[in-house]
Each structure stands twice: as structure tokens, then as C-alpha cells.
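Have a look at this one.
All protein chains of the complex are present and in place, except for one that has been dropped.
Chain lettering (A and B) follows the sequence in which the chains are written, and residue indices restart at 1 in each chain.
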Amino acid sequence: MKITRKDFLRLSGFSLIAAGAMRALRAAGKGTATTNSTGNPVRWGMVVDLKKCREADGCNACIRACNAAHNIPQIADRAHEVKWIWTELFAKVFPFAPASYSPDSETCGRVALMCNHCANPPCTRVCPTQATWKREDGIVMMDWHRCIGCRYCIAACPYGSRSFNWQDPRPAIATINPDFPTRTKGVVEKCNFCEERLARGERPACVDACPQGVFIFGNLNDPNSEPRQALRARFALQREPELGTSPSVYYLV
Amino acid sequence: MRDRVWIVGGLAVFVVALTAPFWCARANTKAMFHGPNLVLPANAKECIAPAETMRAQHMRLLVTWRDDVVRRGDRRFVAPNGKVYERSLTRTCFGCHEKAGFCDRCHTYSGVSTPYCWGCHNEPKAMVARNRP
Partner (left out) sequence: MPMMEKALTGSRRYWAWLLVLLCIIGAGVFCYLLQLDRGLAITGLSRDVSWGLYIAQFTFFVGVAASAVMVVLPYYLHNVKEFGRITILGEFLAIAAVIMCILFIFVDLGQPARIFNIILYPSPRSLMFWDMISLSGYLLLNAVIAFVTLRAEHEEVAAPRWIKAIAILSIPWAISIHTVTAFLYSGLAGRTFWLTAILAPRFLASAFAAGPALLILLCLALRRLAGFDAGDAAIGKLAVMMAYAMAINVFFILVEIFTVFYAGVPEHIEHFEFLYLGIGGNRSLVPWMWMSALFAVAALALLMVPNWRKAFLPWACILVFASLDLEKGLALIVAGFVPSPLGAVTPYAPTLPECAIVAGIWAVGALLVTVFYKMVVAVRREAES
């Protein structure tokens, strides 16, 4: 079969463009997140054992520890509250888990909620200044110096994990922990998996504070880590997995 | 030119009036210009870089540190003198300096409107306790 030089060049040119376009499309779809399953050696994640939490019903030690460590303002007006970790009724967190005929003991308790540090986070995708982004170790970070307070990330988060500082938070902080900055009005904040403690080799504040050992924190990419072992032992739920966000927080019912 | 006297005289008065602050200051040395009165750290003799460098570059250094820590998670700083520090305003800088006796003195003196760092960043407890009378 004879092929002219012109045709050969045209064919190879188009093939290269097509191959490049496929890669570009795939890369654009991927986002700022990496799936981290083959990439980085570390992907921080957490497994929350709801059964152990039910045993110490209403203890809230995790919330108090987080609030103290991070200077989270306690604002009286519910509309303007700022929370990084809080609890919610099981039925609200997993509205589509079949709960009608399950034992009340499992479905009437409260569930600890925080930022899920998704592997494919919608919030980092929409931030117009990259004030929030996904680190290589899986943590979805906030840069309070760059945030312009547009609240697009709040609209994008399917889990309601983010809070906005509607007012200056300092008056609502009883004791300021000098080791961690407060934030200013007009920026968005959320759980940061205590990245400042992880940098010092410590575990997140909620993990350390829990008297029941509810929070199992570790490297999801290490098959022998504590969370991975826990996930092998029991079936775990995630919040709204069908959205494709791939959360790093799992719940053992 | 009948007005020459007036013109030259007026000019002379003007020049004297214009330079009056300098004459008065010379005469009254007590009211003369002093630099800001800084409270130097008691526990360290050298900063992470020479004083001249710090005076000129500390804001640039802090902004670089900010981006290194927040955006790159890199907290390890190797100073020009070879020592290793943590990149932290609260822990490293305020480990030696105090805000009221050091930072604020120069800032107020030279009329620098400091950026809104202090709206979020804190002084460590020990520092605050020590400064309290």
C-alpha cells in the first residue's frame, strides 16, 4: 500500500494530537486531587467506630479538644456558628441507609462529623484562588491568608463541613491557645486533620482526647495501618459515596 | 529698587523660619531625636540572621515562611549561620522577642502600619505573662 509523505505526516500529526487531547481531558477531569492509591506513600484517613462512641453517649471530649486546640469561637447564634467537628443524628448523616427495621441502639446515636478530606474534593476544584487545595498526603488544606471569603467552597461541599467567619471570632474565644492562630472575619475554615500536630509527629487532637478510642487515625495507603486493619475487620460506611468524592473518613456502625 | 530691602529681609526671615526646627533642636539637646528604644532579648545574642538583614528583610522572610509552612508544609529552616530553626513567628521569633517591647517600638516609631498579622497570630502565653506588670 503506497502512502504519500503528506498523508503520513497528516496521519501521525492527528494521532499525536488525539493522544495529547485524551491525556489533557483525563488530567482536567482528575482535578487537584490525586487518587493516591498508587501515588503518594501516605494518605491520611480516619475510621470512626460508632459502636464505641455509643458506649460513652454524649461525651463530646473530641469536640472540646478540637475547639481548644484551634481557637474555635463559641458563637451563641446558631446561624453564625463555626464548627470543625460536631455530632449529628445517625438518620441525618446516613439518610439513605436502611434504618427503619434496624435496632434503635445503632440508629439513634450521634455521629461525629468533620471534613472528610476527600480524595476527589469538589471544594478545591471550585476555589478561585486556590486558598484551599489538596496536599499530597491527602489533607485538604486551608490558606487563611489567601481566602477571599467568596464561600464557593461552602456551596460545593456536599457534607456541610465548612464554616465561615461571619464576624470577628476573637471575642467569642474564651481562652486563646497561643500555639495556633485565630482566624479573622471573612474567611472559611474547617477541620484540617490537625496538620500542625501531624508535623510534630503527634496525632490529631480528637484522636488523643477520646477516652473510648473511637477515632482510628492512620495512613490509608499502608495496608497494615490501624485504620486499614479496622476496615478489614468490619464493614464501614462513608457519607454519600455515590457522589464520587472518595472521602477519607469511614464509619463503623 | 526701593523694595530690595523688603525682599531680602523677607527672604531671610523665611529661611530662618524654615530652618527653625533644626536650630531649636540643636539648642535643646534633650528634645533631640532618639531612635526607638528597643527591649532586646535576654536569652539570645544573635537572631536567625544579622540584625541589618533582619531589619531590611524580616517582612519578606515572614511571607516566605508563611508560604513555606502553609502551602508546602515545610517547617524546617536552615539559617545563614547554619543553625536549624522552625519556621514559626509564634515559636521562633517570639521565643526570644516580645511584641510590645520590640516589634511595636519600631513600627510605631516609623509609622509603619503593620499588616493585619496580629488579627490572627498570637504571642505565646509565657511572653504575655512576662510582659504583664
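Quick note on the criterion: contacts are C-beta pairs under 8 Å (C-beta built on N, C-alpha and C of every residue); 3 or more make two chains touch, one makes a residue touch a chain.
Every value quoted in this text rests on a predicted model; they were computed, and no experiment measured them.
Participant: Which displayed chains make contact with the chain that has been left out?
Facilitator: Within the full complex, the chain left out of view touches A.
Participant: Give the residue, chosen from A:K52, A:R146 or A:R203, that touches the chain omitted from the document.
Facilitator: Missing-chain contact among the listed residues: A:R146.
Participant: For a quick check of understanding: of A:P103, A:P128, A:G201 or A:P223, which residue touches the chain that isn't displayed?
Facilitator: Touches the omitted chain: A:P128.
Participant: For the chain left out of this view, which of A:N165, A:N192 or A:S248 touches it?
Facilitator: That would be A:N165, which touches the missing chain.
Participant: Of A:V48, A:V187 or A:V249, which one is in contact with the hidden chain?
Facilitator: Selected residue, touching the omitted chain: A:V187.
Participant: For the chain that got dropped from the picture, name the residues of chain A it touches.
Facilitator: 28, 31-32, 77-82, 88, 92-93, 95, 113, 122, 125-131, 146-152, 154-160, 163-168, 184-188, 240, 243-245
Note that only the chains that are shown with their structure count from here on.
Participant: For chain A, which residues are in contact with chain B within the complex?
Facilitator: 133, 135, 141, 143-145, 168, 170, 176-179, 181-184, 195, 199
Participant: Which of the residues in chain B come into contact with chain A in the complex?
Facilitator: 66, 70-71, 73, 75, 90-91, 116, 119-125, 128
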